[in-house]
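With one protein chain removed, the remaining protein chains of the complex are shown where they sit.
Labels run A and B following the written order; every chain starts at residue 1.
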Amino acid sequence: MWRRVFYGVLLLALFLAPTYLPNDYAVRVLALVCIFGAASTGWNLLGGYANQISLGHTVFFGIGAYAVVIFQGVYGLSPWLAIPVGIAVSVAVAFLIGWPSFQLSGHYFALATLSLLPVFHIIASYWKELTGGPAGISVPILPSGLDTLQFDGPVPFFYIAAIFLVLVMVLGRVVRFSSFGLQLDAIRLNPQAAALAGVNMFRVKMKALLMSAAVVSVAGSLYGAFLQFMDPDTAFAWTITLNLVLFAIVGGVRFWWGPALGALVLIPMGEYASLQLTGNLAALGQLAYGLLLIALVLFQPRGIGGLFSIIWRRVNRGRA
Amino acid sequence: METLQLIVQSIANGLLIGSVYALISVGLTLIFGVMNIVNFAHGEFLMLGMFGAFFASNVFGIDPLIIAPVIGLAGFFLGAAAERIIIEPIIKAPQSAQIIATVGLGIVLANGAAAIFGNNFVSVSTPYQGQNFSILGFNFAAPYVFAAAYALVVAVLLALFLNRTEFGKAMRATAQNRGAAQLLGIDPRRMYMVAFGLGVALVSLAGAVILPYTLTYPFIGQQYVLIMFTVVVLGGLGSVRGAITAGLAVGVIQSISTLVLPLELQNLPVFIVFFIALVLIPGGVFNRVRLASIKRS
Partner (left out) sequence: MSNEAHRSTPQQRGRRIARRAAALGTVLALALTGCASDGGNDSAGGDVKAVNLGAILPLTGSTAQNGNNSLRGIELAVKQINDAGGIKSLGGAKIELSTADATSDPAKAANAATQFLSKGEAPLAIVGAYASGLTVTVARVTERAKVPLLSTSFSDELTQQGYEYFFQLPAAASKMGKAQMGYALEMAEAADKPLDKVAIVYANNAYGEAQGTSLKQQAEESGKEVVLFEGYSPTITDAGPIAAKIIAAKADGIFSIAYVNDGVLLMRALGSQGSAVPVFGGTGGYITPDFLAALDEQANGLFSVITSNPDGYGEIGEDYVAEYGEFMPQEAHDNAAAVFIFAQALEENPTRDPTELATYLHEGSFDLGAAGQMPGGVVNFDDTGVNVNAVPLMVQWQDGGLVGVWPKDIVKGVPHWTTK
């Protein structure tokens, strides 16, 4: 019961944010937190739950983003139509890359996914008829509304992003505590034993991959609608991969709220840093991310979430 | 026949650039062979080698080709230090942790360079940049020839090291079977440090050697990722001989493809090769018996 109250409070805090945040810019940032928090949660379904590190999930993000921008910018269709198309293409690509790679060890899977990004970048740059080539596609300024996903201010968009985040987190939680989640866990902890116990490694991994690809694709679609512009560099940026991985690790890959927490902490920090640090120093922000990754891996692989459970356990011991 | 001449020239160019690809990738495969770790920061070490050579050239006026061995040596120490600080603690950690640690290292190196030097593109001016060698009617640009020559020399030295010296043989032993090597009295930790150091030395030397015909900036590491990983997978993760052969092959493939494909798609055949290699030959052409790494997943 208390748990429900707590979630209720959090949801209120989230949806009432535009009222207490100081300006539009902060609302924009929070919208980004929602989009990337959701994307990272999606990544985590495969990366954290099953320990299959994918370094190429950005591809699904980019596909989703391009889908929206192409549908709206080139064909004048609704972005809402683009989203399922983006999902379909992403899932297809995910299947094609997962099918051979899952037969290989973790390293090979990471390598295979790593190669996806440059390839899609090349395709997006070359297939000008579809993607507008390197110049990209801009969505013309359209009348504001839910049907065009263009608004005069960031607040309505923020609500859409927030709803999406909540849905994805619910998915994350459901998966985590389901039998599917148990299977993923088994694969993570001891693949050989899992196989012996009858877990169909390939099928389970593939399911997680496809699910995560779909989630990341929708996040990408929202991002595309948010920017109203897409080009190969923006869609298939290595920094997106980093963010997906980083948020999950910082928040704690073992927790369904881990990636969202990571996004909530890191994105505002990153924005603040980029406001303060300019020129060469701007790189210091990203450098800190790298150090954070290394430090977490070395000292606290369970992320902030792990810290919380350690703290909680200490507190609990005191109580009991 | 003119087309024939074009094809031969293209293959020759491909071999030149391929030898450089081999030089860049051989360190990566060596590290994996000995330590079973994929160094996702390998591209950033290449970048550091390039910047090192750039500074030597700008500040002291020393040609990159001359300073290259020094850069390599510096790379060795840098690599050994990185191994001790970051890699060692996670040698026994799950693969995902290892992947993330080296990815993090790459980010730190690239952004560190950007913070210090700025995200600007730089290149060197050398006297031989405008020269070429003309042999049998074929033209070979001087910077490429020198780079390839370097690669050849280094390959020979590496082979001698691995096959003729005690240390080298000990390293190969560790790569083949860690447990047995340990029983024979070889200290695996020392091997890891040297292997990583050597791997970084090779790639930073490569950076210095290719700078004359290219340019560099802090985030250039990412550009070489596809090539590097294609070469090591094609040659078999862990096989030095495989990396050399695969490097040459990838160079030729890329070069020939520019004859028929638009330049923008230059890397697409490389990726196709990569994917095929990944799917069909998990152990690489030279390493059919790498089932151990698959079982360890």
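Miscellaneous remarks
The working rule: contacts are C-beta pairs under 8 Å (C-beta built on N, C-alpha and C of every residue); 3 or more make two chains touch, one makes a residue touch a chain.
The structure presented is a predicted model; accordingly, all values stated were derived computationally and were not measured.
One of A:F95, A:W127 or A:W312 touches the chain omitted from the figure, and that residue is A:W312. Contact with the undisplayed chain is limited, among A:A26, A:I123, A:V155 or A:M206, to A:A26.
Residue positions on chain A in contact with the hidden chain: 2-3, 6, 9-10, 13, 20-26, 28-30, 125, 128, 133-136, 138, 140-141, 177-178, 181-182, 185, 189, 227-229, 231, 233-234, 237, 254, 257, 261, 264-265, 268-269, 271-272, 275-276, 278-280, 282, 304, 308-309, 311-313, 315-316, 319-320, in rising order. Seen from chain B, the chain kept out of the figure touches residues 6, 9-10, 13, 17, 114, 118-121, 123, 125, 129-132, 139, 141-144, 213-217, 220, 223, 254-255, 258, 262-264, 266.
FYI, only the chains that are shown with their structure count from here on.
Our note on geometry: chain A versus chain B, Cα centroid distance of 32 Å, whole angstroms. Taken together, the chain A residues at the contact with chain B in this complex read 47, 51, 53, 55, 100-101, 103-108, 110-112, 114-115, 118-119, 122, 125-126, 191-192, 238, 242, 245, 249, 279-284, 286-287, 289-294, 297-298, 301. Contact residues of chain B toward chain A in the complex are 32, 38, 40, 86, 89-90, 93-97, 99-101, 103-112, 114-119, 218, 222, 225-226, 229-230, 233, 237, 262, 264-265, 267-268, 271, 274-275, 278-279, 282, 293-297.
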